[in-house]
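Left out: one protein chain. Kept in place: all the others.
As written, the chain order gives the labels A, B and C, with residue 1 at the start of each chain.
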């Protein structure tokens, strides 16, 4: 197995210890897989927290720090954290002004977070709000699905909600801003290879060298369609078309884009995709306010990428530009 | 081929366009594969530049920006840029206070840079200094080698020299600081898989599932030894032992470490390695001033990592902490 | 004492379930890799191991308390969708066993489990989830005990049979809940992992009862 690991069962535990060893700004709650700001809870500030399965690094704890998240709970690989962990997270992050939980839409995450919030409520944390991110346009939101998945657009929710909270806004305001991002963001992803989970040690699904999966999530689950591989430009076109179509972005509007790597694709290839995304938006008369390129929300060692588009107004632009100091994202003053 | 590319021959060109499309701070010199600071040349500041083959992203141009590099020349994949490109880079970056070229030790890079510097000299850039980085402790520096390779430690040279230049130091001072880093940094790398170059489209070398290469460089060249795969802790121990031994780091000394991913290894695994590196240094009584974990200098989609240790004093610590604003590295005020 | 012998039976059952879920761990994960994210077997194996590690603690408790601990342990160890669904339903249904375990309270437990499961997850029969194994099993058990006056073991045997048919029923369905729902028609033709694991658990309960 081509992995730098010790015991597969120690994967999450050792990774979290490594994060704390590298980043002074992070602290691990004893006996949990929860990382919080070392200088937290910040008295009087709304806390913004999240959580989810591991294997998506730097998501989630990589975004814990000033101006972004106050804490994150890590589940087993691709498995949402348990209610206890969410509860411990909420308790520890609460600075008395309430807690906003950013959850990626999936029944497992939502159910565990709900239960965790209830448990935290029992322990005296009163104001807990949940925002559910569901930016994956590959999945129809219909009677036949459990709604759209939450994927890479979530990072923009973390950034904007985190900045709003840092600016001293109250819980309602922070939640409003988070919802605004959710309403304006769409993502679609694709995979060239399956990922390999530490426990299974082999590819989750078979994908021939000349095949790709379109509309994948971030858990190594199959996508919505399998096709022949295509050029980077064609891939960029397909992903972008779906997203623009869904968001109904018009010429003259302003957006922020993310070309996100799934973990095993080199940065150089992401820039090749970025080139085409920028070209296409330029042709469409859409104004790109900012473009992010990199591994923001991954699926272990999967090769592939996702394209995120978020419509921004002055408020969101300001929040995105606000300072942040986290292991995975730093925005200077 | 599991790559997001168009024509393999357009790889570097399109990647550079993508970088410029994403990052306002970068500008491409017409007709070249050179990226420079969009706001450059900075009058009166010593320019710090570098260059090398592509395929190591975010190295090189990812570190172009305030507080770090003034420009970088990109060669074909794993092939050092030509003398013309280096010459164009030096010309464009020069702000009248001289140019420091940071070169990773390899005859190809050094020869092309030398010729480029000569050509730039003919065009009126007088003060050009070269610093050659050779931090790869896996390679003996003997009559039987062309010296040690330059690898991931180079990023620390960029950071310190860039900060010194930003602070207004003259060329000699900037070069002195760069040499100080070179004298105190060591790196060793390993690979779990071969990379796949866009032109060849298949693995450069065969490596069985239960084998790894120790002492690899960053060009998909074989390492110095092939062994059975080992646990993350054992890998960390082997790499760290070689580096510490070479640098002769003693208890009580202060260091900065980098656990660098080769491009195809997920961040979570790098943190597992980081955990062990931190543990070992702690046991050895070595004081870790700062720890970097991520993909700083890669080898396309290769799986594997390198461990870098750099002995730091107050001057280097201050330079490392100085602000920088580049696509791949941001240090806040 | 009745509390003790009930709990003893529970411990026997848990041991069997533990063995079975570990035996089937790879298979369940494999099923999940077809239409989900390849972790269902691992999630349950982790959960049941945590439960059986509490063997001594469970042994000292009356049946309802013991089952409650099983539920909270699953909630805090399994994670994912299966954690709150399996664990939360066990936890919630445990109160039906306050007066001990007999045919009547077993029916009440089963029905409470089914209710909590569907309330929590929002899935209905035909959505290609564990509900497709649970619903027919619970209804069959209930009818066998309440209307046909069958002994519990025979009723449970019928329930297992119903669950088995429920699992097979999931194969041609298109999922509407859980990760499998993202696949649309591509999930058609695959067995649901949660329904399958539910069947395994019921089979082991039956084997315990038959002993």
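Just so we're on the same page, contacts are C-beta pairs under 8 Å (C-beta built on N, C-alpha and C of every residue); 3 or more make two chains touch, one makes a residue touch a chain.
Keep in mind it's a predicted model, so treat the numbers as computed, not measured.
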Contact list for the unshown chain, restricted to visible chains: B
Omitted-chain contact residue, chosen from B:95, B:108, B:121 or B:332: B:108
Touch criterion as defined above, residue of B:6, B:80 or B:274 at the omitted chain: B:80
Residue of B:18, B:217 or B:304 touching the missing chain in the full complex: B:217
Touching residues on subunit B - with respect to the absent chain: 53, 75-85, 106-108, 111-112, 115, 138-140, 143-146, 149, 197, 199-200, 204-205, 217, 219-222, 224
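The rule we apply is simple: only the chains that are shown with their structure count from here on.
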Computed distance of Cα centres, subunit B from subunit A, in Å: 29
Subunit B residues counted as touching two or more neighbouring chains: none
Junction residues of subunit C - those touching two or more other chains: none
